[in-house]
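This is the structure, below, for whatever I ask next.
Note that one protein chain is taken out, while the other chains of the complex remain in position.
After this line comes chain A, so read on.
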Amino acid sequence: MELNGFHCDGEGCAEEKEEEPPALMLPRSKTETPCSLIATPGADSEAAGGSALREQRVSKSTPVMLRLDSLKKNRPPFPWFGMDIGGTLVKLVYFEPKDITAEEEQEEVESLKSIRRYLTSHTAYGKTGIRDVHLELSDLILWGRKGNLHFIRFPTHELPAFLLMGRDKHFSSLHTTLCATGGGAFKYEDDFRTMANLQLLKLDELDCLIKGVMYIYSVVSSGPPECYYFEHPTDPERCEQKAYNLEDPYPLLLVNIGSGVSILAVYSKDNYKRVTGTSLGGGTFLGLCCLLTGCSTFEEALAMATEGESTCVDKLVRDIYGGDYERFGLPGWAVASSFGNMICKEKRDSVSKEDLARATLVTITNNIGSITRMCALNENIERVVFVGNFLRVNTLSMKLLSYALDYWSKGQLKALFLRHEGYFGAVGALLELPNPS
């Protein structure tokens, strides 16, 4: 097994997973990328587990060439956070310095230490906060400092609890800037001030998204590939995940699937436009699943969808025409009407919750695929990068999107995915930290 390689055999993975301490077990679908080699637990000695495997990584384009004193002068004070407050989830990235000198350690105020310890020693916070350990980027050099980048998420409705915790930990005494993007940065600005005495630096979410994508892609050089695609998406037997080289990314269509969906055409580092968006996104999938099946989390909904069968819920072309509708080149397996069989009572009574969850997932995913394809045609762009937390542990949707784009474009369009799917906005926000304008 190649230690730093992109692929590992199943045995190696199983082994690796067994070594993980129980506290690090994340709710993970069986369909997830089976090679989380860099699942790095908390580095501090107090960490629940202790490091089993550490991967050395050197960022390839961090500004190491800059003179240290200039860096020092412009370097923002710790702690370094980036935050993306979306409709459903808050995404938080935290840079944990690993090169703290003894002198620094002594000077470091207690509240800063406490925050660092709290975040890095846990992988779950309260009932709903989660640190995506497998996404952690170790030994990253940022603004002249070496450290680990942590990826944390919790539901937006828990934001008040988060703010109270910030108050209790005297976050405001650190006089740091908190860079935040997403709608919540605007909506909760007052709450940040009144509840936690914190001033936000509000940033545009699409600017942050693109910055974050480009940054993360540039700093990940080893380990599982950041950017990947599914080869042979139309052939389930041969369909497999492959690394994709995004060195020369432009132009690209960036589709961010959060609660809703934004579609951006990106022509260069700072030239992009929002082409369109749709309100049928991750929030719609979860919302409909909650109403239809009584589930309450994304993971639950997804687990059900994995078990279900959508073809009994949807009306297919072959249900209407007995086979392909050849005149219009429509294959019999294509969905003619999502939920179309549900107009009939007997069929409503015979479907399972799993079937309904699966149909919801397929409906939302195919619709995003269809709108994306039209945008790609209108903008004349062939590469499409899908990001956003809807795709988290959602191989089903990724494969569907890959399939749909490939099939309906006759191989013209390529669907690409990024490992840090939901965190780019938060990363982009973090990167604005030295620019407190």
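Please note the rule applied: contacts are C-beta pairs under 8 Å (C-beta built on N, C-alpha and C of every residue); 3 or more make two chains touch, one makes a residue touch a chain; residues count from 1.
By our rule, contacts and distances are computed from a predicted model.
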Not-shown chain resolves in UniProt (candidates "Cleavage and polyadenylation specificity factor subunit 2", "Hemoglobin beta embryonic-3", "4'-phosphopantetheine phosphatase" or "Aladin WD repeat nucleoporin") to "4'-phosphopantetheine phosphatase"
In the whole complex, of A:184, A:249 or A:428, the residue touching the missing chain would be A:184
Filtering A:335, A:357, A:384 or A:433 for touch with the omitted chain leaves A:335
Which of A:179, A:302, A:371 or A:416 touches the missing chain? It is A:371
Cross-chain touch to the chain not pictured, restricted to A:82, A:281 or A:425, is A:281
Of the candidates A:225, A:260 or A:422, the residue in contact with the absent chain is A:260
Where chain A meets the chain that is not shown, the residues are 86-88, 155-157, 182-184, 186-189, 204, 206, 258-260, 274, 276, 278-284, 286-288, 290-292, 296, 313-315, 320, 327-328, 330, 334-343, 345, 348, 356, 363, 366-367, 370-371, 374-375, 377-378
